[in-house]
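Sharing a structure, written as structure tokens. Questions coming.
Note that this complex is displayed minus one protein chain, with the remaining chains in position.
So, chain A:
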């Protein structure tokens, strides 16, 4: 919008690029606009561009297309910018028919604007289909009490990863309680080891801490009240206690002193623990897959994983977990192929072939009765831990930044980053969140 102040050549260059892009855009939309109506045609399935994992999606589409007159077509986009692209197209007339999402905040706007197919009646009609998914994961995809997403890939609880070799070298046992954890922190810092790797340049990596602490201290209800927008919900003592504990952990050197410079994308935090410079990493199950790919030696010999410790005196269930329950596929209401799209999801999302492909890629899909198929997993031991963790969890809290209203997520992350930098205390954190609400 300030392009008129650019030097002329780049201004004209921008114009040229703009024209080119819009021409491309129009022609790209044209192909599928003509396919509406009738029994044939194609419908688009939007997914992320991840080589190892697209195998499962491609397989599902191939199997479905064999027996269907309407053909599914994969449209893969890079992770960066996927949500921006999705949002722009959801506001236009060229929406995707089926699209990959994170549930919660990533589709709430679309659900409320009546752009998505409410899947509740389909699940009610076909209870066998509904029962083929783990209930806690299916329910985490609800918006305002209705289902809008079908679980599409692996479950991603936050797990406490630890480097077995570092623990052995320093004679420390994996922490089962908060007291253990703080003792381990002191032990590691005095030996020059960073207790927890943290990619603090991205605030979402810090969010896992209050998510678990609040759950352990006050139970799942505390955050449910916040997510529901209840008055004074942020003032629950569990919130300020958690923030105080985080500040204490930071002050004691729990994350070293340069965590704020480490970005997630450079895999800096994952390298720290793999190379033994850090002892632990509180991260989603995708950390396991990353280590298998990037540091296979470490992943094979030294990568340990346990649930988040209990907090003494807390009322939360120690089996409760937080994280990203899974990714979902949702269907656009505007699609010319709603029935075909749902048929596709019904046939494939819990099919043995689809599940096995995910297991092979290191993911553990949110499908019930998976115990018998564990042998197909890349690492059966890890797959079993994740599966049991989710299967036994009374609640699976969706990441806070996805669970609360979008406009409040960024202020919450900003405030938390300040807490981790020692610039904000518990009262300030509560106030910042109340101001944003």
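Just so it is clear, contacts are C-beta pairs under 8 Å (C-beta built on N, C-alpha and C of every residue); 3 or more make two chains touch, one makes a residue touch a chain; residues count from 1.
To be clear about the criterion, contacts and distances are computed from a predicted model.
Asker: What is the missing chain called in its UniProt entry, if the choices are "Xylobiose transport system permease protein", "Amino acid/amide ABC transporter membrane protein 2, HAAT family", "FAD-dependent oxidoreductase" or "Succinate dehydrogenase/fumarate reductase iron-sulfur subunit"?
Answerer: From the listed options "Xylobiose transport system permease protein", "Amino acid/amide ABC transporter membrane protein 2, HAAT family", "FAD-dependent oxidoreductase" or "Succinate dehydrogenase/fumarate reductase iron-sulfur subunit", the omitted chain resolves to "Xylobiose transport system permease protein".
Asker: Tell me which of A:83, A:142 or A:189 is the one touching the absent chain.
Answerer: From the options A:83, A:142 or A:189, the contact with the absent chain belongs to A:83.
Asker: Specify the residue from the set A:261, A:301 or A:392 that touches the hidden chain.
Answerer: A:261
Asker: From the list A:175, A:200 or A:254, pick the residue that touches the absent chain.
Answerer: Considering all chains, including the one not shown, the answer is A:200.
Asker: Residue-wise, where is chain A in contact with the chain that is not depicted?
Answerer: Counting only chain A, the missing chain is touched by 1-7, 12, 14-15, 18, 83-84, 87-88, 90-91, 109-110, 113, 115, 200-203, 257-263, 266, 268, 271-272, 277, 406-407, 409-410, 414, 417-418, 420-421, 423.
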